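Here the complex is missing one protein chain, while the rest keep their positions.
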Amino acid sequence: MDLAYNEEYVEFRAEVQAFLKANKSSAPKGRMGWGQADDKSRTWQQLLIKHGYAARTIPKEYGGFGAEPDILKNHIIAEEFAIAGVRPGHSGDPRLVPVVLELGTEEQKHALVGPTIRGDMVWCQGYSEPGSGSDLASLSTKAVLEGDEWVINGQKIWTSGAQHADMIFCLVRTEPDAPKHQGISYLIFKMDTPGIEVRPLVTMTGEAIFNETFFTDVRVPKDQIIGRRGEGWFVANATLKHERGSLGDPNQLEGRFRSLVEMLKSEKIDGKPLIEFPIYRDRLLKLQARVLSMKCNGMRILTANTKNEEPGLARWIVKLLGCELNHQMAALAIDVMGELGVLYEDSPYLRNYGMWQRNYMLDLGLIIGGGTAQIQKNMIGERALGLPKEPKYDAI
Amino acid sequence: MDLAYNEEYVEFRAEVQAFLKANKSSAPKGRMGWGQADDKSRTWQQLLIKHGYAARTIPKEYGGFGAEPDILKNHIIAEEFAIAGVRPGHSGDPRLVPVVLELGTEEQKHALVGPTIRGDMVWCQGYSEPGSGSDLASLSTKAVLEGDEWVINGQKIWTSGAQHADMIFCLVRTEPDAPKHQGISYLIFKMDTPGIEVRPLVTMTGEAIFNETFFTDVRVPKDQIIGRRGEGWFVANATLKHERGSLGDPNQLEGRFRSLVEMLKSEKIDGKPLIEFPIYRDRLLKLQARVLSMKCNGMRILTANTKNEEPGLARWIVKLLGCELNHQMAALAIDVMGELGVLYEDSPYLRNYGMWQRNYMLDLGLIIGGGTAQIQKNMIGERALGLPKEPKYDAI
Amino acid sequence: MEFALSEEQRLLQDSICRYLESECNLDRVREAAENNVTQQAEVWQGLSELGIQGIIIPEEQAGVGLGFLDAALVAEALGRSVAPVPFIGSSIMAPVALMAAGSDDQKEAWLPKIAAGDVVFGVGVTEQIAQRETTGIKSDGGKLTGKAMFVIDGVDANMLIIADDDGALYLVDVNAAGVTRQNLKTIDKTRAVAEIVLEGAAAEVLPGSQNDREPLLKTIDAGRLMLAADTLGAADIMLEKAVAYAKERKQFDRVIGSFQAVKHMCAEMATELEPCRSLIWYAAHAVYDIPDEARLLTCHSKAHLSEVGRFVAKTSTEVHGGMGFTDLLGLHYWFKRIGLDRQLLGAPELIREQAAAVQGW
Partner (left out) sequence: MEFALSEEQRLLQDSICRYLESECNLDRVREAAENNVTQQAEVWQGLSELGIQGIIIPEEQAGVGLGFLDAALVAEALGRSVAPVPFIGSSIMAPVALMAAGSDDQKEAWLPKIAAGDVVFGVGVTEQIAQRETTGIKSDGGKLTGKAMFVIDGVDANMLIIADDDGALYLVDVNAAGVTRQNLKTIDKTRAVAEIVLEGAAAEVLPGSQNDREPLLKTIDAGRLMLAADTLGAADIMLEKAVAYAKERKQFDRVIGSFQAVKHMCAEMATELEPCRSLIWYAAHAVYDIPDEARLLTCHSKAHLSEVGRFVAKTSTEVHGGMGFTDLLGLHYWFKRIGLDRQLLGAPELIREQAAAVQGW
């Protein structure tokens, strides 16, 4: 157990800090970069790639910085950017780029990776369908090969960013007679292909952060496929893993917890700070123990990753527990605000721009999305604890 | 909505109160009567039967009081005995007598009901087996007909009172080739039949309130069966219903809650009464809301019963919620006692004779026993809400 | 001894539910919400024809003269339909305040109008529960100065009842000089809460409230009970919708309700919710018939329904999966209504503390 960093890393951290100090003012405001396409973001991203703070391990030949993988350095970069409150860079769409690098053809790597990490090519994901949520592999959007083209018909849902995206990576059924996991292919195509219609999908928060995307006789060149025909399910699983890892991030938990403490210190009932109410304080403390546990659990995963060890249970639980914990923090925030906790939109007297009310709903969406809590528990039970799957059954 | 009782019931309540005042001193101390066989208990039970406060609706010809069923009068009797702190009577083994009355032969009714309700014939129940818990119908204790006798071999568990019982009512497999629910018979026989061995079963509370009972070539006359051969499962279901109803009784919940409040008022930390600690008080109040809800829910069931209406969900939830609530009350009691909450057995400084520590464990046993919480939720989901059963599956 | 709804109460419940199901369905609610309408005129008119606005107002003041259990059945039905109408403030809290503390003239002047639907009252008592943004409301020579937040049904009101710092209650005309109203946008678009700024606004005290906090407390009790009943209705329908969805939605070639996890989520919701119905019946019955127990039961009803409502709102949404998170099924209207009910007139922690005080704990 040694929580200090050795000299190489201490130096690296200093270098990052110096970079941030010098360049902070050039950084665009707001949330992380991919999916957005303004010039300031692109310039910033290019600067970061140049210094190795974005696309760090992506080979130079495809437009990246080309460093050896070093999880601690990644961690230091993320930490320092978070502390400085500077928007971090990205490695292109984190769901797509690793897949292209691992399974794409040489031609695809050259054509796709560079523009994507520079922010010139923005992607959306076409996986879920209205009838295929937890049971994603039952998807029914079809692609039929006609000559040199796939002809795609069907509907996707939860396609966030589809209205701004240049490209989509999409799971489609190409082998309708094969067992469900073996009949899927992973296609990539332009969003301005004729026959694609994007309709905003309003959620309970009142915002349209997602879309429904409809395909009517969309024609896509035959070679715009990653991996082989019928192997799309296995191609996609690599990307699902990447998405899952990002939910329940302990840095985010800690940041939210700090905001929550601030609120309990500054808000008052009848002139008395909320943190002096034992019942609210006790709930805060229970959450603190969980946040600290998840922070420590995160360090354990990080260490396992640096050693190429499998973190096991420590990793499996992150999504389930992290999302629930975020939701509970939002719930406490709303509770302590009392009547103020129901204000919304552009109402006066909003605290933190209404983020708690919004998060309370959004976090519930995240508990459901990317594998519901029930699916997570199945996975923990079966994959981490080795409990048997449900027996085979007759369809009902 | 009218919570008052009409004149007939007001008079009846007065009559019960007068009886209790006059006879309280003759009542034996301690818990309810059946399963115990001392003379004082028997005399008391006979007095109660004579006045119609026990075995009230059992026909006179079988030794009961012979009154018409009246749920409100039963309720008044139970309430007044509880308020007076007097041991109530019983209607014989409440799991067995209704079954004999409903499905027994005339001869069985005469032979069994009278002695049972007088406390001269004490019963134990032989249902569960080590391999058959939630899946009771998979029981494997066998009875084979040889001439005029059943020959029984196997093992039962949870046979409470078996060491004192005169008789057992017992589920055995008589049709090994029939589907599992159709191969069971309901036999009754004496506990001093050769081949029966009773071994005490110690539980986590440290007491042996249950037993394991072993049968080795136990020979029982052919006619000692209730209902027909192979129909034992359906005979038993009538009695299971009676057992289930008694768990989660709101009177018991209220009594325990009052004790809990007393403790929080009388116990102190550093001289300050526990009820002044906001966090303990808040937990107490949360429990109070639940206890009150269950009390009201109980009145609703009572009213439905008096009108011969099906109480539906209100009844289905009682066991699940009542047992959990008891357990939570015990948990709070232990918590507020701090270090004193772990004392046990004959330790000095015990509060309430250690009942909270014992209940904390016993209540967990009751959450499990008589249909685990999981089985209860299945039943609520399937029978009350109409959700489909799990599909058929291949055995694994 | 009969702990059950009477035949008349069942009829009342049926007729309101049937009316709302047909005239205040989700499309109507959505339309109102999207247009920021918090008092849906046709529905309010329809309820008026059913006598709802005068439900607890005595017959001599042209009301229906029913009790709080009847009123709770109405609130439950309105919660089931997430109806955008000013029932709790205008039809319940304001009449309670007037009946408890109004002069005969005041009762005669306002109760018949409320019952007839000719006036809508907003009720501002939040500052008497917990002050957060405000510094109180002072009365001086018949004029009020200060700020009342979260005035229930205040957006569409013609008249207001406002509590001052001493807990005395005042009638205030919304259009009087020195009264400024601002709509407060909340998560729940089906109900209206307003901020009322008073700068020396003319006000008429309800005389019975001048040296007695009891009328204020009764007004708050009545509002809390109705919020609890509203949550009961909203949670009940969220359970029903979850069960229906679980019977219909298929994943992995099975309806999801056949999965034990989903089945148990539904069972847990039902188990938590079912005794709440009895609790509210009892609390509502107690208001007139067991007054000693009424405040304690009201506190517990509001606090407990807040907790159970939150659990049901979350769990039902989870049963609906991604669909529950979208606007497509409109499930969030109930989710948010339950959310608002929880926070108005005191969040559960504060109300439990009052339940303790009521018992001398």
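Letters A, B and C name the chains as they come in the text, with residue numbers starting at 1 for each one.
In this section, a contact is a pair of C-beta atoms (placed from the backbone, for glycine too) under 8 Å apart; a residue touches a chain by one contact, two chains touch by 3 or more.
Note that the coordinates shown come from a computational prediction; the quantities given were computed from them, not determined experimentally.
In the whole complex the chain that is left out makes contact with A, B, C. Touch with the chain omitted from the figure is made, among A:E61, A:D120 or A:E382, by A:E382.
The chain not shown here is touched by just one of B:N6, B:T203 or B:T216, and that residue is B:T203. Within the whole complex, the absent chain has one touching residue among A:E61, A:D148 or A:D282, and that is A:D282. Of A:V16, A:L260, A:L320 or A:L366, it is A:L320 that touches the chain left out of the display. Take chain B: the residues that touch the chain left off the picture are 128, 130-135, 138, 157-158, 201-204, 206, 210, 267-271, 277, 279-280, 327, 331, 334-335, 337-349, 357, 360-361, 364-365, 367-369, 372-374, 377-378, 393, 395-396.
Although one chain is not shown, part of chain A still touches it, namely residues 1-6, 9, 72, 75, 265, 275, 278, 281-282, 284-286, 288-290, 292-294, 296-297, 299-300, 302-304, 306-307, 313-314, 316-317, 320-321, 374, 376-378, 380-382, 384-391.
Contact between chain C and the absent chain runs through residues 259-261, 264.
The rule is short, and it goes like this: only the chains that are shown with their structure count from here on.
With centres defined as mean CA coordinates, chain B is found 53 Å away from chain A. Chain geometry summary: the mean Cα position of chain B and that of chain C are 42 Å apart. The set of chain B residues touching two or more other chains comprises 278, 282, 388, 390-391. Looking at chain C, residues 254-255, 258-259, 262, 349 sit in touch with two or more other chains.
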